[in-house]
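Right, I'll just put the structure down here and ask away after.
Removed: one protein chain of the complex. Kept in place: all other protein chains.
And now, chain A:
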Amino acid sequence: MEIATLPFLRLLQLADSALPIGSAAHSYGLESMTVEEHLTVAQLEDFLRIYLAENGVLESTFCRLGYRLAELTDSTQYMEQWVQLNTRLSAYKTARESRTASATLGRRLLQLVASLEDAAQLYQALASAKREHTDNHYSIAFGLVGAILRVDEDVVVLAYLQQSLTGLISACQRLLPLGQNQASGMLWHLKSSLIEIAEQSERASEHPDELMLFTPLLDIGSMSHPLLDTRLFIS
């Protein structure tokens, strides 16, 4: 796999947790899990491995599908499919806070890149979602942006998974007694899982109607998050 240097550097910037789109403000239900279900540091690596096997496959498949939309040259067809894809992912995300978090980050990513790159498809995505009252989900937006930057699809998906996992572990560092070295070790050990998930998403993208997801405890954690007495995170 050969990667052109400029697109690669741009992808690194977009996948960095310091990107000003607000990703550090979301825990996607993890905050409730630490409070209500006593998720501990000892359980965390296994928890994240299973989380990736469920949610990681779903999101990285949608990331691939978002990437592939950039191939469409007919703008009407492109905007219709953009809305359909995002509407479908919204329907999977039954927990409001997590759904809204994903939609907020996706919209901000598109807006940020639209201010840096002259790409009509970014504006069309934002405009069609606004017109049809649907979301711009982060995973789909990341895929689209990666395609516009002309980075290889697998690399984009892996970068998406890497930065999502980094974000979750970073959230856990603020929620749990998880040190920097331990967090780095966890992120290091889970890289093989990221590669497996990316491969699974390649197969899943051939039959997206068959995507499965079973994270009920995390969903309920996300649903009960607004009722926590004190909160560090928006979701």
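Quick note on the criterion: contacts are C-beta pairs under 8 Å (C-beta built on N, C-alpha and C of every residue); 3 or more make two chains touch, one makes a residue touch a chain; residues count from 1.
The definition used in the following text is that contacts and distances are computed from a predicted model.
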Looking at UniProt, which of "Urease accessory protein UreD", "Transcriptional regulator", "Amino acid ABC transporter permease" or "Carbon monoxide dehydrogenase subunit G" names the chain that isn't shown?
"Urease accessory protein UreD"
For the chain not shown, which residue from A:Ile50, A:Leu72 or A:Val155 touches it across the whole complex?
A:Ile50
Sole residue of A:Ala24, A:Val41, A:Leu72 or A:Leu217 that reaches the chain not shown, by the stated touch rule
A:Leu217
Sole contact to the chain not displayed, among A:Met33, A:Ala125 or A:Leu149
A:Met33
Even though one chain is hidden, which residues of chain A still touch it in the full complex?
33, 36-37, 39, 43, 46-48, 50-51, 53-54, 87-88, 90-97, 99, 133-135, 210-224, 226-227
